[in-house]
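All protein chains of the complex are present and in place, except for one that has been dropped.
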Amino acid sequence: MSALLEVRDLRLQFGGVKAVDGLSFEVREGEILAVIGPNGAGKTSAFNCISAFYLPTSGSVVFDGKRIVREVPGFWRALRLGHLLQSFGFYRVLPSRVTKWGMARTFQNLRLFRELSVLDNVKSAMHSILREGFWSTLLHTPGYRRAEEACAREARGWLDFVGFEDDEDLYVGQLPYGEQRRVEIARALATSPKLLLLDEPAAGLNHNEKQALMELIRRIRDLGVAVVLIEHDMGLIMELAERIVVLNYGREIADGTPAQIKADPLVIEAYLGVDEDEEAIDATRLRTGTVSADAIADAFGASAVGAASDGKDGGSR
Amino acid sequence: GGGGGGGDDGDGPISFGMLAPFSGSESAFGAYMQNGAQLAVDELNADGGVLGRELELVVEDDACDATTAVAGANKLVTEGITASVGGYCSGATLPTLPIFDEAGIPMVIPAANSNELVQGLPGVFLINGTGTQQAAAAVQYAEEIGATTVAAIDDATSYSADLAASFVEQAGDAGLEIAFEETVTPGENDYSAVATELASVQPDLVYWTGYYQEGGLIVRQATDAGYTGAFLVGDGSVDAKFAEIAGPGYTDNVVATFTQTPDMIEGADQWIADYSELAGEAPGPYSTQAYDAVRVMAQAIEDAGSTDFDAVVAGLEGLEGFDTFAGPLTFTDDHTLSGGGFVIVSIDPATNAFVLKDDLQG
Amino acid sequence: MMQLIWNGLIVGSFYALVALGYSMVYGIIKLLNFAHGDIYMLGAFVGFFTLSAFGISNETSIPLLVVIMLLSMVTTGLIGVGIERIAYRPLRKSPRLAVLITAIGVSFTLEYGVRQIFGPNPEAFPIRLESSGFDFAGMRITASQLVLVIIAAVLMLVLAHIVERTREGRAMRAIALDPQGAQLMGVNVNRVIATVFFIGSALAGAAGVMAGAYYGSIDFLMGFIIGLKAFTAAVIGGIGNLYGAMLGGLLLGLLESFGAAWFGGEWRDVFSFAFLILFLTFKPTGLLGARVVERM
Amino acid sequence: MARDLDLALKHAPLRAPAPLFDRPRPATGVFTSQSGFLRALGTLAVLLLAALPFLDASRYTMSIATSALIYVMLCMGLNVVVGYAGLLDLGYIAFFAVGAYVSGIFTTVLGFPMWLALPATIAACIVAGILIGAPTLRLRSDYLAIVTLGFGEIIRITANNLEITGGPSGIHGIPSWDFGGWSFDDGFTVGGLAFPGYVVFYYFVAAVVVVVGVIGAGRLAKGKMGRAWKAVRDDEDAAEAMGINTYVAKISAYIIGAVWAGMAGQLMATHLSAISPNSFQFLYSALILMAVVLGGMGSTPGVIIGALFVSLAPELLRDFAEWRYLIFGILLVVVMLFRPSGLWPATAVLPWLKRTRPQPPPFTSAVGAIDQGVPDVEPSVMESVDGLPAADAEEGRQA
Partner (left out) sequence: MTALEVQDVDVYYGRVHALRRLSFSVGDGEIVCLLGNNGAGKSTTMNLLSGLVRPKDGAVRWNGMDLATAKPWDIVSAGLIHVPEGRRIFSTMTVHENLLLGGYAVRDRRVVDQRIAQVYELMPRLAERRKQQGGTLSGGEQQMVAIGRAIVGGPKLLLLDEPSMGLAPLVVKQVMEVIAAVNAQGTTVLLVEQNARAALKIAHRAYVVETGTVTLSGSAAELARDARVVEAYLGA
């Protein structure tokens, strides 16, 4: 299979913080790829660059044969006007354009249109594929009616597809969190994507809901859509992902099948920690006060940074 | 135009309508005008009314705004007024002209005096001198005091800009040098920009054509900045508040172009007393003009012997030397005052009131 | 030239004083408080009322001015708190524009309320600052201007320090970002917001009295234009940022001074607004406005 | 079916699977559905509008009715910008001014007939919409507010200072529509019924334009473009991610708003026959915004009510003379305190159609099991676990 998305040497820097630091990976058509990594590893930032919300410092992103990252001519860069021009929409691809090309995404914190109904949320995503002009809307021509009807049917189709069974006329704010997650995925699908990026779709879901989510993601893949998801729930990822890319410090540190990743010492050290069952949280010991604050300091010292490498030996280990 | 013939049914009171600002930035003048007009109405009624019928005054707010004025004018027409004796802001008065014209209602406009109002409509009469006439008085005064360079400052309102433009044009014709023309934004407090300019250019005379509030501030700030020439201000600035705002000692070389007012006329004390009794306060700017407007209109109806539009217009055109505060009144062909009746007034430091200084006759 | 700068700075300090309160209130509850300019007007009228009640007129004493100013500040401060309590607090959870409209309603009420009490005519302010001037570095400076600038600068710097550097100031900023979150930190939101209204309104009241004493005339609509100017100044500076509001006020004063000199008084506002629009086009968050980075 | 889709949708790689189950057709009756009720209400309003001159054709009534209609038009336009697209505009009156001045200049200075001024007005408003839209694209909320405010002031001051706009006294003698030898001013007689001059007649013209404007804005808001506006309003980034070019959406909202205001301006110029810069002060921008918010942003009936309130309240309070703005101000505060999201909010549901949101169905297997097994939970509580307690079920969802 050919690569649908190709990320080469992507870099994104905020002041001194290198959020993404030379990231390269590719996504093939119709696969489920998981991106994992410690907190702050740059996963969300990478997503934002790929979907054109952030302007990367350098690197290239090619989606379906089209370049997403544009170069600002050296002349403007020399004048230090590059970013200004880009913020006006020159020399850059807008996220809406990327969506039109067939890449859809969800957000780490839900970003639904809170004052629109569920159905309108999904319909709004069909913006770029709907044939509906100014005059036909104004005059309510047959073409307009046909388009609106098709739009509603498609939207309902997607709502059914994600298993939304509630009232489509409710405002999304009235829905429980889990339902909102579903609507967000339906909305992303309604843009008619070839590639779907999901940022922590299972966060805040309970076990059963996660099962349903996995099932849904597989069905999306079966439609021929490639799915890339960021997740911290290893159970879900091991079961679902066909391939896993592991990030740390904005760079790829591993790439392989779930089984390979699970066994990768680098990944264990940076991200997973020693296997769960082996090293259960020893609550009793903590509760009885046998663990000192120092030990906890050590625990957090080795935290998100994944920096067991900074020398300290986990006190609880 | 013309036609119609008012909403008059022949008996019952004759009602005069008056549009004036009661809200918005010009709202101070509404009450002055209303009370002046009411005084005239009361006096006329005491003398037996007009054509034997009682006179009544209907007042509407125009907020100095076109939309509100049009609604108000339509309301007056609907209420069946015989004649209009209102109009303070030119901008708000302009769109009411066709309404009254079409309804066949003659107008005597007491205050509004932009040249734009002089459109040749048959029923429109202005009893305040127009900008052109007032500017002529100003130029005449400038020549009298031997000024060679003059400046004009206006506040960007219709009346003020009009007056300033007329002044500049006539001063130019008279061979005076125009040092500069400046416009300020009314309602602000800081006029140091013009003050500084006045101080550095030092024209012999500067003509302020706006209202007293800004006028007082400009005089003060310009004096502080070091301007030493003469201040001439237009009739919009003639108010005792002018001197209060400028502060004591700042009004020594301030004079104004103005029409006569009761306190300048001998024997007007009684009028002032009557007014104060009715209104509970002293008369203000345009109280007298409103008073006169009612009397002029009543006289014309009396002369015409009917309230018919054409007859009243003829009556107005036929007035000759009718006695008003501004002197004897006769309308010109374009329905403005023949002389304008402008005089030069200066400020009495004891009372802050404007008193006659020069009647420009000699 | 120097004179233009000095004139601009004087006007600018008035703008800055009013803009500061504007920016504070905006900063904390995201309200474009259209009634703020009218508080400035109220301040002037409170001073006028008190002085007239004692039969004072044409006074020139600076200590008396300071006393009256403090009195006005307390009064307008309390009025500001009252307005917040009655008209804004019940709407704290409502759409932002609802409060904006209420503010316009409050503005009408204050303006026309004062008009009913004091009448529509401008009044001469009973205290006048001495305005003899001296020349310095090509500028004509009057003593009253110096007094004005000093009072304004002291008030502003003290205030900005409080808000930007202290615990209470942090609480204010926290409320601005997330009132509920701030409550969870133990911040008494009602009290802090009331404090902000008190300080902001007191500043506006002070500015009103100073304007009365400096210019000499007050009227019931005097707050309108300065309200707009203060809003503009607050935005130029980066709305919500107090040093920004001060800078913005001064900058706007200068812009107007130069605009009037270069293009004539009638084009002055066009010049300053055009500058503002261009400026914001390139720097969308104003001079010192925080760049809000929104994460996806 | 598939062909239908192809006609309706552009090429898209992915089509939704057919809906899994058929949904009940939404109700359409007058009292059983929101939209049916609104439509009936709208029809009633139009009938009332048509009947008004037969009830009271006095100049005053017609004049304030015409002004009120023009306000409705203006507010519908601003509603597109503020209510739908969520762009705070404090200088909206500028577009009104552009419309009024362009038609004024075209007819008086250049001597064209009024109907020729219409395309010019629209063109000018489109340009103005783009001009104000372009620099504001990147700005958010309150920075936008000041830029629009500035733009409004620039337009007014410019009109005040230019020769061609008549300076401070403005333009007067603006004609009404005329075709060949016949003008609206001449009035009209049908079947013995005389429509006296432009007062009554012009009211009809305004009514027709406004009805078209209201319906048009409502339709645009329901279509693709309207959804895009609302999406941008709710969350700009998410809207981008949905393939909506937010720049285009915002500019189009400005343009539509500008054109609506421009047409209102033309109506106003003809209605008043004179325009001056004084009528385009900031205060009026605030008043129109007030109408929109007071009525209910994004809600057509609400905005109409708001427009009528703001334009008629000062007229109805005329008799209070000097007190009227004081009363108006207090009224504003009181109304907002009692109806913070407007008199008729966009999210309003007719009281008899209200339904409570059903509780999420209990988590099937687990809850069933726990039901039987936990002794220390009281029976009354168990009921609520099972489903809705009696009281709520009553108000529960209707089919």
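First chain written, first letter: the chains are A, B, C and D, and each begins at residue 1.
By definition in this document, a residue touches a chain if its C-beta (ideal position, glycine included) is under 8 Å from a C-beta of that chain, and two chains touch if they have at least 3 such contacts.
Not measured: the values here are computed from a predicted model.
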Per the touch definition above, residue among C:I68, C:L110, C:A124 or C:A174 touching the missing chain: C:A174
Selected residue (touches chain absent from view) among A:R97, A:R114, A:R219 or A:H232: A:H232
Which residue of A:G22, A:G133, A:G178 or A:G256 touches the chain not shown here: A:G178
Contacting the left-out chain in the complete assembly, out of C:M2, C:M185 or C:L278: C:M185
Interface residues of chain C (partner: the chain not displayed): 167, 170-171, 173-174, 177-178, 180-189, 290, 292-295
Touching residues on chain A - with respect to the absent chain: 14, 17, 36-41, 44, 108-109, 174, 176-179, 200, 203-211, 232, 234-235, 271-273, 276, 280-281, 283, 286-289, 291, 293, 295-297, 299-306, 316
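The rule we apply is simple: only the chains that are shown with their structure count from here on.
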Centre-most chain [mean C-alpha coordinates]: D
Length of the line joining the C-alpha centres of chain C and chain D, rounded to whole Å: 34
Inter-chain centre distance, chain B versus chain C - centres from mean C-alpha coordinates, in Å: 36
Chain B and chain D: spacing of chain centres that average the CA atoms, whole Å: 42
Set of chain B residues in contact with two or more other chains: 23, 27, 31, 156, 183
Residues of chain C touching at least two other chains: 112, 115, 266, 269, 296
Chain B residues touching chain C - in the complex, by the definition given at the top: 23, 25, 27-28, 31, 156, 182-185, 187-190, 192-194, 196-197, 199, 212-213, 216-217, 220, 224-226, 241, 244-248, 284
Partner chain D, residues of chain C touching it in the complex: 26, 30, 32, 34, 86-87, 90-91, 94-95, 97-102, 104-113, 115-116, 228, 231-232, 235, 239, 266-267, 269-270, 273-274, 276-278, 280-281, 284-286, 294, 296
List of chain C residues in touch with chain B within their complex: 3-4, 7, 10-11, 14, 58, 112, 115, 119-124, 128, 131, 133, 140, 142, 211, 214-217, 219, 221-222, 224-225, 256-257, 260-261, 264-266, 268-269
